[in-house]
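Missing here is one protein chain; the remaining ones are kept as they sit in the complex.
The letters A and B name the chains in turn, as written, and every chain counts its residues from 1.
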Amino acid sequence: MSFKKNTLTVTPSAFSFSLLIIIFMTAAASVVSASAVSGPAGPPEADTVEIVIASPTSPVVSDFKYDDGNSLILTWVPSIDDLPVGGKVLGYHVYRSDNGGEAKKIAELIPGSNYFKDDDLYGDTTYVYHVVARSANSRAASINTEAIQPRREWVNLNLKYLFLIALIIAASVIYFIETAKRGKKLFVRKIAGLEAVDEAIGRATEMGRSILFIPGINDMDDVQTLAAITILGRVSRVVADYDTKIRMPVARSLVMTAARETIKASYMAAGRPDAYNDDMVNYITDEQFGYVAAVDGIMVREKPATIFLLGGFFAESLILAETGNSVGAIQIAGTARPAQLPFFIAACDFTLIGEELFAASAYLSGEPKQLGSLKGQDIGKGIAMLAILLGVLLSTIAAVGDTETITEILKFITKVFTVTN
Amino acid sequence: MEHFSLWLAAFLTLGIISFLYKDNAWYKLTEAIFVGLSAGYWFVALFWDNFYGKFWIGKDEHLYLYVGAFLGLLMLLRLIPKIGWISRWPLSFIVGATSGLWLINYFSSNIMKQVQATIMPLFSTQYGAGFNAEPATIIGNLVIVFGTFTGLVYFFFSKEHKGAFGYTAKMGIWVIMITFGASFGYTVMSRMSLFIGRIDFLLGEWLGMIL
Partner (left out) sequence: MKRGVPLIITFVVGTVLIFSVFIPPMENLGENFTLFFDIIAVFAFFLGGGNLLRVHLTKLSRRKRDWEYSIVTIVGFFFMLACGLFKIGNPGDISASLTAEGSWFQTIYESMFVPLGSTMYALLAFFVASASYRAFRAKNREATILLLAAFIILLGRTPLGTFVTSWIPDSFSIMQIPNLAIWIMNSPNLAGQRAIMIGIGLGVVSMSLRLILGIERTYLGGDDKL
């Protein structure tokens, strides 16, 4: 090359020679830098070879149904190198970009994953995802999903059948309550444990001993305790009429408050407000076995003639029932915990089994509108029995035969009774 | 200190066990200690977890908890006889909320799921498999369906247990009694093992120490 003042003159041969020099120098530099990184030239070692893996494909993001607009579902096809045995993929990373910002890693998943639910999102933000498969020393990213905003659904349509059947049963309960209010007589069979309540209270009155009412050890946020309090209202009314002593040790302060309110109202309704005393209900302790120790002490020292064990109980049920038995009291028990019922059956004179506990208050009231609700419960039982018989019949036929219609009906029945959120 | 703890634990253990013989001063003392300590324990736990933990730490995020505190204060008005009736308001809130919450909860778990689980083919292990179930499985399936059905018949309130209905209800209570017997037998062993644990403590850790 020769330079003339303010000009550059390149001849073809000079250009070719220059190009060759540049190529040679570039190649030499590459060899030198590769040697500098990997050490002396030689055959490459196994751990320096990059493990090439295929990227996950077809990432799809969709709105999670049905929620408050804070969840999205991401699915993808796993990398073809993700094999159950000998696969090179060690896991997946999920990346998310909020409103077009930088993509950040939000999850690490195990090999074989093809699904991810992203929670705690915002409905006014646009999200884009991609999934990265990783091996021991490499990564392979999928393409981005489309941009999406989570949507809020106002009604959870997954629960439509639950709503429908609950509505039918609730409607039948209300229907029979209204029917009873209009004067129609409803038959309710005798429940031995509840028929014995009056007699049990009378026994305590005659013997001059007290009645002990134990509403379980759960708090007012348990339906069994609510059932016990409603029964207490009926029992305390009779107690107030007979002027019998009632004692109610409780394990929860809120239950103490509710029980006092209930008993006080019963005494006022009986026209005996002066006979009521707040000390009829007293708080012991929240501790399960501390409460039991104290109640056992009350039982053996005061020797009540009648003991009601109604509500939510755990392991202490047997201790209480057996101690009550040992002091010769007549015991009426009831709980909705199937695991504790056997102990009450063995140790108590009368036991209300599950549903009977919740029916007790209505039964004891004798009021038509309350008894109407029991009829509604029977309708619910009828629906359950019909569904079971029909479902079993259809599924048996479908399993042994090849009938499309029956299979479709069966699928519908199963779908109705399947609850998914 | 460790020795003292051991003796104290043994003293309290034996005090509780003495109740099996009869009520006595030792049991009364142990009971009084248990009630006093446990009432104090639960108040402390409630205070730090529910009060301090929710109001002092991160209180800006839990402003709506003041609604709960307001209801709690209304509860305390019970102490003033003239306006004590206001304490029924938080009580009503709790009763309404418990009823509303558990209504759907129990409906879903106790009714829908149980019915769905009972719907099954009687003579097959899976759909389309034909008559491939073993005799014991078929009998088991029949017992499950029959037992559930008759058990529900037993709980019917609006029909007298007479005639064919009564006989079905009778079979239902027998199935329920088997359930109770199974539950009873299942828990007997675990109850025994609890007692063995305490005997192990008394004879091993405690007496083993002094011998």
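The rule is simple: contacts are C-beta pairs under 8 Å (C-beta built on N, C-alpha and C of every residue); 3 or more make two chains touch, one makes a residue touch a chain.
The shown structure was predicted, so the numbers you read here are calculated from the model rather than taken from an experiment.
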item: Touching the absent chain when the full complex is considered, from A:Ile214, A:Ile319, A:Ile332 or A:Ile413; value: A:Ile319
item: Given A:Ile53, A:Val128, A:Ala227 or A:Ile246, the one touching the chain that is not displayed; value: A:Ala227
item: Missing-partner contacts on subunit B, residue numbers; value: 5, 8-10, 12-13, 16-17, 19-20, 28-51, 54, 62, 64-65, 67-69, 71-73, 75-76, 78-79, 85, 88-97, 99-104, 106-107, 109-111, 114-115, 117-118, 136, 139-140, 143-148, 150-152, 154-155, 172-189, 191-192, 194-195, 197-198, 201
item: For subunit A, the residues touching the chain missing from this view; value: 66-68, 152-156, 159, 163, 166, 169-170, 173-174, 177, 219, 221, 223, 226-227, 229-230, 232-234, 237, 252-254, 256-258, 261-262, 264-266, 268-269, 279, 282-285, 287-290, 292-293, 301, 315-316, 318-319, 321-323, 325, 336, 338, 341-343, 345-347, 353-359, 361-362, 367, 369-370, 373-374, 376-377, 380-381, 384
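Quick note on the criterion: only the chains that are shown with their structure count from here on.
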item: Rounded Å distance between subunit A and subunit B, as computed from the means of their C-alpha atoms; value: 17
item: Contact set on subunit A toward subunit B in their complex; value: 162, 165-166, 169, 186-189, 191, 220-223, 226, 254, 257-258, 261, 284-287, 289-290, 293-294, 296-297, 300-301, 338-339, 341-343, 345-346, 353-356, 359, 374-375, 377-378, 380-381, 384-385, 387-389, 391-392, 395-396, 398-400, 402, 407, 410, 413-414, 417-419
item: Interface residues, subunit B side, partner subunit A - complex; value: 16, 19, 22-23, 27-28, 30-31, 34-35, 37-39, 41-42, 75, 78, 87-88, 91, 94-95, 97-99, 102-104, 106-108, 111-116, 118-124, 126-131, 145, 148-149, 152-153, 155-161, 176, 179-181, 183-184, 187
